Structures are given as structure tokens and as C-alpha cells.
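What follows is chain A.
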Amino acid sequence: MSRFLTLSAALAVSIFATQAFAAEGVTVGPHGEKPTPAASVTLTADEVQKIKDGNYTAALVWHEMSEYTNAVNRGAEAEFAALGITIVAETNASFDSARQQSDVETVLAKKPTIIVSLPVDPTTAAAVYDPARKAGVKLAFIDNSPAGYEHGKDYVTIVSDDLFQMGSKAADAMAASLGKKGKLGYIYHDADFYVTNQRDRAFRTTIETKYPDMKIVAEAGMADPARSEEIAQGLLIKHPDLDGIYVTWAEPALNVLAALKAAGNTSTRIVALDLNEPAALDMVKGGSFTALVADEAYNIGRTAARAAAGSLIGKKAEPFLVVDSLAVTKENVLAGWKTSLNKDAPESIVEALK
Partner candidate 1 sequence: MSKTNPSLVPSGRSLSLLGKANLQQYVVYLGFLAIFLFFAIVLRDSGFLTVRNLSNIVLQTAPVTIMAIGLVFVLSAGEIDLSIGSIVAVSALAGAVAMNGYGITAGIAAGLCAGLLIGLVNGVLVAYVRLPSFLVTLATMGLFAGVARSLTDLRSIPVTNSAFTGFFGSGTLLGIPSLVWWTVGAICIGHIVYRHTRFGAHVLATGDNNRAASVSGISVPRIRLTVLMMSGVLASLAGLLYAGRLQAAKYTLGETDLMTVIAAVIVGGTLLNGGKGSIIGALVGSLMMGMLNNGLILMGLSVSDQMIVRGLIILAAVAVSLREKSR
Partner candidate 2 sequence: MTVTDVSPVLKLTDIRKNFDAVTAIENFSLDIFPGEIVALVGDNGAGKSTLIKIISGVYAPSAGTITIEGETVTMASASMARAHGIEVVYQDLALADQQTVYMNMFLGREPVNRFGLLDRGKMISDTEKLVQELDVRIPSAHATIRDLSGGQRQGVAIARATHWASKLILLDEPTAALGVAETAKVEAIVQSLKTRNIGVLIISHSLDQVFKLSDRICVLRRGKQIGIRKTSETDKNEIVSMITGVN
């Protein structure tokens, strides 16, 4: 999941993340903010009309383009369209802070009233967004905000996943699939990344506190996704009787699937995070995957756009808004795809379900 690369850079954030784990059970924002459900951001018909009358414009300044960003982007586009706000520019920084800085300067030539953006890196982000902040542009951020920026004054809000909920739902899906008992393997992301760390720990916490008959008997950290097959092989050699394996996200989970296949193992179940076409295909064909937990990426875009638009007419948004996530299984894969990415499931999956 390429979004992690962004956050991989955001190590400043991880300092807060480490503190955040003290408060088990909830997701916290990059600066320790309490989460508020994204659904709390609403606009009345009057307010919508007022926004429409303002003839506002917006620019979308992305860190990079991926399926995730596309879904967020589509969500923001749809919301802005509904509010009569014209999108005047869209940029892609390819994870390069300097390029994101240029992009912000460039889009300012079109004098947007709103910028929705995912900062490449919080440390450098202040220099990146300062020209926009000084020009009075309403800033709504995804996932993190520039170091030193003050909520309500410098930016409208941060919108993100409910990371704890995602990990927790992965645990619930695993429990449902195994009848609430069994031996588990746990492959976590062995790096200081705010997003993955919160999700991984939420899985473990939920298993340990909620399901007494389920045990994590084997665990392995994965730093490089490309090496996840070797890690899974090692795990399976030591514990050939695992009932289920949690994998920190879908891409390395495919390598775990390859390891299972190589070992002729058809009984061990895999639960992973994020939607991924090959993984979902294995799932609907009755393979090893039993659930994929996905965030509502599309809804992240909608919420950020709506909060930013609301701020134009003086509505305050909470500092840290989180969207829901859902466990996608064979049964709800078509609907789940739509909810998460607001996109029809890929042809291959529709075909396989027939």
C-alpha cells in the first residue's frame, strides 16, 4: 500500500503514535487528537445553498497517485461538485516535498478558496503550505498536518482512517472465520509507521482481550514486503498447524498466500488489510483469504471536502475526523468495494462470483 511510503517518511508523527498506544482501544490523531466520526460533518440545505452561492474553487494537491488516492480524489470531486465548488487544479508530487511545494505555489495562481491535500512530510510541510495559509486558503488535510500548524486557525481539519477500528475489525473477521478459537500467526509491519503500527496493535489487542480461546502463537515482523514470503515460510515450518494468519496489508499477504500454496496448505485462513484484486479473487474462489478489512477511502475525500467547504461559511470542524472501515468477505465483496472505493468491483471478481 503505497500510502505507507508517505507515512514512512512521517517519522515525526510516529513519536505521537507511540504515546497514543497508551490509550488502548481508540485511534488517535497525529498530534494526539481524539477521533470524531466523519459522519459528524454535516451541512443543512441552507448551508449548502450558501456555499453554492459563494462560487468557490478548490485545488487537490496529492502526495502521489494510487488506487487509494484515486478513491479519496473521487470522493472530494463528488462532494465539491455537489456543493457547486469548481476544482481548478489537481497535482501529484510523487512523494517529493520540493515538488509539492512547487505544486502549491503553482495552484495558487488560480486563487483557489480551498486546498485539500495529503502532506508528503509533516516536517517540511509548513514551508510547503505557508504561501497558501498566508493567502487565506482553507486547508483540509488527509492523514497528517504540517508541524506547528494550529487546528482551527491554520487548517480546518485532518481526515483519516479509524485505524484502531480497522485492526479490531480484522480480529473480529478472523474470529468469525475460525469460530472464535484457534492458533494464530501474526505478521506485522516492523517499522515506525503511524498507520500500520496502530492497525497491527489493534488486531493484537482485540484478540487478546476479546477472544480468550484464540492465541497468537507465532509472530514475525516484516520490514520489506518483498521478503514476506520467506517470513511466512519460516512461520509455517515452525508452526504448520496455524489456523489463521493476520498480515499487515494485502500486498505482502499475497506472498503469504504463495507460501501456503507452496506448502500445500489449504486450511490456514488469511486476514489482511486493504482491498486488493488478486487477494479478493482468491477469497471469492474459496481460497485462503477469508476477509479483507478496508477503510472508506472515498468517504475520506468527501469528508475533507465537506469540512473545508463548511469552514467557508464559518462552520468549525473537529480536529481529527475518522471514517469507518468494513470487513469485506466473500458475501459482501461487491457492496464492500463500492463502499470503500465507490467503484464497482473488478470484472474478474464479478465473474468469479457467478
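Behind the choice of candidates: all candidates are chains of the complex that A comes from, given by their letters.
Assume contacts are C-beta pairs under 8 Å (C-beta built on N, C-alpha and C of every residue); 3 or more make two chains touch, one makes a residue touch a chain; residues count from 1.
Please read these numbers as outputs of a predicted model, since none were measured by experiment.
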Touching candidate - 1 or 2 - for chain A as found in this complex: 1
Residue numbers on chain A that touch candidate 1, as the complex places them: 8-9, 11-12, 62, 65, 87-92, 94-99, 101-103, 105-107, 109-111, 120-121, 123-124, 126-128
